[in-house]
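Have a look at this one.
One protein chain omitted, others in place.
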Amino acid sequence: MGKLKEECGVFGIYAAENADLTPAVYAGLFALQHRGQESCGIVVNDDGVFTADKDVGLVGEVFTESRLAALGRGNMAVGHVRYGTTGSGGVRNAQPIVVDHIKGHMALAHNGNLVNSAELRSELELAGSIFHTTSDTEVIAYIITKERITSPSIEEALASAMNRLDGAYSLVLMSPSKLLAVRDPHGFRPLCYGRRQDGSYVVASESCALDAVGADFIRDLEPGEILIFDGEEPRSDRRHCGRFRQSLCVFEFIYFARPDSVINGCSVHSARIRAGELLYKRHPAEADVVIGVPDSAIDAAIGYARASGIPYDAGLSKNRYVGRTFIVPGQSSREDKVRIKFNPVSSAVCGKRIVLVDDTIVRGTTSERIVKLLRDAGAREIHMRIAAPPFRHPCYYGTDIDSAENLIANHFTVEQIRDKLGVDSLGYLEQSDAEELCGGLTGFCSACFSGRYPTQVPSNAGKNRFEYRISDRRA
Amino acid sequence: MGKLKEECGVFGIYAAENADLTPAVYAGLFALQHRGQESCGIVVNDDGVFTADKDVGLVGEVFTESRLAALGRGNMAVGHVRYGTTGSGGVRNAQPIVVDHIKGHMALAHNGNLVNSAELRSELELAGSIFHTTSDTEVIAYIITKERITSPSIEEALASAMNRLDGAYSLVLMSPSKLLAVRDPHGFRPLCYGRRQDGSYVVASESCALDAVGADFIRDLEPGEILIFDGEEPRSDRRHCGRFRQSLCVFEFIYFARPDSVINGCSVHSARIRAGELLYKRHPAEADVVIGVPDSAIDAAIGYARASGIPYDAGLSKNRYVGRTFIVPGQSSREDKVRIKFNPVSSAVCGKRIVLVDDTIVRGTTSERIVKLLRDAGAREIHMRIAAPPFRHPCYYGTDIDSAENLIANHFTVEQIRDKLGVDSLGYLEQSDAEELCGGLTGFCSACFSGRYPTQVPSNAGKNRFEYRISDRRA
Amino acid sequence: MGKLKEECGVFGIYAAENADLTPAVYAGLFALQHRGQESCGIVVNDDGVFTADKDVGLVGEVFTESRLAALGRGNMAVGHVRYGTTGSGGVRNAQPIVVDHIKGHMALAHNGNLVNSAELRSELELAGSIFHTTSDTEVIAYIITKERITSPSIEEALASAMNRLDGAYSLVLMSPSKLLAVRDPHGFRPLCYGRRQDGSYVVASESCALDAVGADFIRDLEPGEILIFDGEEPRSDRRHCGRFRQSLCVFEFIYFARPDSVINGCSVHSARIRAGELLYKRHPAEADVVIGVPDSAIDAAIGYARASGIPYDAGLSKNRYVGRTFIVPGQSSREDKVRIKFNPVSSAVCGKRIVLVDDTIVRGTTSERIVKLLRDAGAREIHMRIAAPPFRHPCYYGTDIDSAENLIANHFTVEQIRDKLGVDSLGYLEQSDAEELCGGLTGFCSACFSGRYPTQVPSNAGKNRFEYRISDRRA
Partner (left out) sequence: MGKLKEECGVFGIYAAENADLTPAVYAGLFALQHRGQESCGIVVNDDGVFTADKDVGLVGEVFTESRLAALGRGNMAVGHVRYGTTGSGGVRNAQPIVVDHIKGHMALAHNGNLVNSAELRSELELAGSIFHTTSDTEVIAYIITKERITSPSIEEALASAMNRLDGAYSLVLMSPSKLLAVRDPHGFRPLCYGRRQDGSYVVASESCALDAVGADFIRDLEPGEILIFDGEEPRSDRRHCGRFRQSLCVFEFIYFARPDSVINGCSVHSARIRAGELLYKRHPAEADVVIGVPDSAIDAAIGYARASGIPYDAGLSKNRYVGRTFIVPGQSSREDKVRIKFNPVSSAVCGKRIVLVDDTIVRGTTSERIVKLLRDAGAREIHMRIAAPPFRHPCYYGTDIDSAENLIANHFTVEQIRDKLGVDSLGYLEQSDAEELCGGLTGFCSACFSGRYPTQVPSNAGKNRFEYRISDRRA
């Protein structure tokens, strides 16, 4: 699966009347930018005529005024931000994908990852299908198309296709006359919708995108729910609801989602504050100051400070012009990038006993480097606290951690990690804490901690076999 | 069909050993640039790993040293130059197309146009196929893929697919281990091959591309012939040869091909010289000077001068920095462009009786404008001579003249055209002259003159229905 | 003066031996990126041969690996990041500027603004000088060049030139064989230097850039000091030191500088924490939570929370992909941009009495919009606290606030502003607090609060008269 993994954001808008929808899609994608920074795209549907534009780059870089204007007006539109690892990226795999089939055009924006895409693709290839991309979104498009032949409507085709798809998918789909949104029956990835005062409906990966376009949040889609926008009110098809126990990705709360989003009724910010509080209960420390690794661990650090009574301080300055370590492809020199990205605030650190809160440890290299920077800045003690359980198992549901090999917690005990990082103490949350974070909300996928996967695990047979290289236009 | 038409050039190279093939493909495409200036692409096959790069622009603009280097080494490669009319262009329809199917990757470079692509596409769509482009090359890829399932080899699949394809196609196809070249059974478009001293084989639309890469011309492919490069010597599959009377596009000699190319044994330059000589026989004129419209009518003007004894002169200066009228998309102001493109040389024109030779009249607007420019420069008489019969009928075999509507000769008599253009006399070749041009070579498609099409004529049902717009990255 | 204002960052490196200095300049400019995001540039000096590259864009966008490589090796280099308001921007005014004069090349990187540039320019023009840019850096280059004719060395020329220059300037200057750094005698803008383990010396606007390149901080330059790097140890020319009382821009602490920088011995972070603490003393509030406007007011909010005992929370989510309101040029719709940029975290805000800390209020429009967003998110009370005195007077020393017209505090009382913003209470720091922020450090320019300017005030005569427009290459 390797390079096919992605963490993405999807957005859709359905307006009663023809209008310039691009400012809303633009604002919505801007709000979802943290979910994918490699490429982005918008497709506008003007009464069955699709106009698409997608490219490598951030939303603000790609969509200049003239390119937005060239997209024109329409009555619905879909957008996508994508993160892809090196090799499977480029314009070729950018989304939304637009295809033609027997019933006209179809645009798809997808967040997630199928676990049976290799099998489905093999089956389709055996039947004579050809593929232009290496993305599982094209597989989904095919499966829906096949069902569309015998289905009376696109929503029926989608519902039938869902019997074939296994894994994580939050999709926004546009046919010539309808906008559809669907969340897989496990509910791995978030998807919610709302309404704007002008009567248009908006679907998005996170509620912060609804805020950005001035839409009132209505609710999250249920796992397995298909939402159909084709008239005044959206309609729901719930035939796939309840097929499985919900498996919402716990990492959405810990790391992926924006703090101002609310997922399945739980504030991401509150979950992180609570993670910090829990962390203190599990692993108290004697210290002078609590510092969080910006940006995603700040809330947990505030929570730890609150619970402990130790003052919180902004002791690490983050260079706002560097992308997330987790997300930037092609890092030749991780070491130097850490120093460019983070700089200790010496007046907050020097001579202090520090509680350093981070959201997770993946490889451990960044953490090790930050600890070194703090030591060099005069930190007397460093007590590292991780606002999640140890990350031990690969994820197959739409992130790029597809192999246990690089996971430090897979190879070492907590004590060993503590020594490798050079901290005075190290504490994680427990696996059982995940549900407490979200105030009793249940139904999480925490396979990355426990190894208990809610679906089949993809066979490795097909790994990378779809890859060929398309040089980007601008090499 | 409208926007789906194209006049293109294809190129392929098969080397015994792994090497840097990009300089050869680059030189070959440069030599074929006159066949398509909108986009170009190269795919290199390194032991089954395909690396592709294609983009909007001329070969010399797109393929910088770094982009060529990024394509890497390989043992075979295909290239394509493409011309597309506005709307169906852009990177999306650029070629070669690369797809994945059950047997791995396949790259296709296509010159021509199917007349039954709408039917085939409908049939494929009914069976659940999805399309990413609006080009008939994708249809061909599908048909071959379908046959590949049950065929023992890619060449067998291609041979079977040919039973389904109707129309013009000169194709170069690359599988993980083989390079195939095929010319449709009517032989509409040229395709030839040759060998380089290093033992590599080269296939190209025109022999001038063999010259450009230092390859010795071997021969043209026969109509219907499949040439398979997968070992030391190429093999031929001739099962489709002789299915139809040959229908080589006569316009290749009149206009499309480069004068230094030899097609089916006939020098393009000689054919044009003879066209000028014949033209004088048909339509002599009393004049002081013979002038050709650069570049494609220069040879015919020389021929007319030779036959008539009237001195030839270079009386029209052409701005080398403007593309061909026939081929540049998006002309807002044809009038001004003609003045920028052509300027009479007054010393050659002023006070003179002129024979003005052109290769064809399509709409008549450019001719009218040139005549006006010559009159303004002091031409006393203008006797226009066209080195082709009147162009009266649309072409369905890979050019952009898909409708009779814009053809001046479809609406007016020669006398009426003469008056519209404002010339003193006007003479065309006869339909029967075509074969004499090529020194007795027979088997031409001259449907554009006669209306007698060698294949079924495409129904209009599907016209433009595949179109959606993809804004180019660089709007 | 209008559009000529700028807030910039400068960087220089002097190595004993020829080396690849670009990674260091790149890292240094990255660390100074917050000081200017419009354009950036690097000039490398390889034994008197200057290689320069500058462009519009962020450091990470402009300086790709291949562009850095093209700069080559050298024994010294200067870099610059620039912020310019609309109209005077573009590549034309990008820095460092490189000029040729009688003694060879000279590169200048400048942070600040002359108050007598119009007079100097007029004088130079009267003497027959021509100008290619509208920047006062070119004026400085001229004045130095004029002095260079009769001066025995570049440092003498610079020292003489300083007698003519009035205003703010922190400069890094490179001659064929020397690197010079100078801070104007008022010391308006920061400038410091340090040493790397390999013996190379580094000069930068802020100490955070020294950290980024692994240099040990040595000290700030004194106001009026010229530092000359031309051998093993830097030499100081202090003839201009002590000419004036120091006038360090207080806004460097409040807003401009990075919190991890230390200026004139005072930690920026600590100054902001103290500002928050002072603010509480001046304007206590009964509230449930203290929220800072990210990023620059976070520290003051933490300080307010600490002093008050009210919990601090990260109640405003900032979109990391939008540039600073204060600094992005060409804002057509400020309102929408605020909503894209900031989103309240409802769980932290809803039903709460909030202390909202910001660093300053300029026009008031952004503040008004944030208050509205918080109200909509359910804030019960909003007590706004500003970690600076009211901003009432224009600045002529290198920022873009060149007119009192747009300053809300110039037109309205605190009560009126409170009502306009729609907050329940509003409190500013006092002018006398500025020095307390920095732990007793004295010698600030606080003319923007007090209207007491440490230099002459520029006449408006020449305002904008230098402007002509050069369309950017990338329109």
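Each chain gets a letter, A, B and C, in the order it is written, and its residues are counted from 1.
What we mean here is this: a residue touches a chain if its C-beta (ideal position, glycine included) is under 8 Å from a C-beta of that chain, and two chains touch if they have at least 3 such contacts.
All figures in this text were calculated on a predicted structure; none of them were measured in a lab.
Student: In the intact complex, which of the presented chains make contact with the chain not displayed?
Tutor: Answer for the hidden chain's contacts among shown chains: B, C.
Student: Given that one chain is not shown, which residue among B:G214, B:G351 or B:G451 touches it?
Tutor: Of the listed residues, the one touching the omitted chain is B:G214.
Student: Of the listed residues B:R73, B:R196 or B:R339, which contacts the missing chain in the full complex?
Tutor: B:R339
Student: Quickly run down the residues of subunit C that touch the omitted chain.
Tutor: Residues of subunit C in touch with the missing chain: 49-53, 55, 64, 66-67, 70-71, 91, 97-102, 105-106, 122, 125-132, 134, 138, 141-142, 145-146, 148-149, 466, 468-471, 473, 475.
Student: Which subunit B residues touch the hidden chain?
Tutor: 23, 27, 30-31, 33-34, 37, 58-60, 208, 211-212, 214, 258-260, 262, 267, 269-270, 273, 295, 298-299, 302, 306, 311-314, 317, 319-322, 336, 339-340, 343-348
Rule of thumb we're sticking to: only the chains that are shown with their structure count from here on.
Student: Starting from the defined contact criterion, work out which chains touch subunit A and subunit C both, please.
Tutor: none
Student: Taking each chain's centre as the mean of its C-alpha atoms, which one ends up farthest from the centre of subunit A?
Tutor: B
Student: Mind having a look at which chain is the central one, using mean CA positions?
Tutor: A
Student: Calculate how many whole Å lie between the centre of subunit A and the centre of subunit C, each centre taken as the average of the chain's C-alpha atoms.
Tutor: 36
Student: What whole-number Å value describes the gap between the mean CA coordinates of subunit A and subunit B?
Tutor: 48
Student: In whole angstrom, what separates the CA-based centres of subunit B and subunit C?
Tutor: A distance of 60 Å separates the two centres.
Student: Could you say which residues in subunit C touch two or more other chains, in rising order?
Tutor: none
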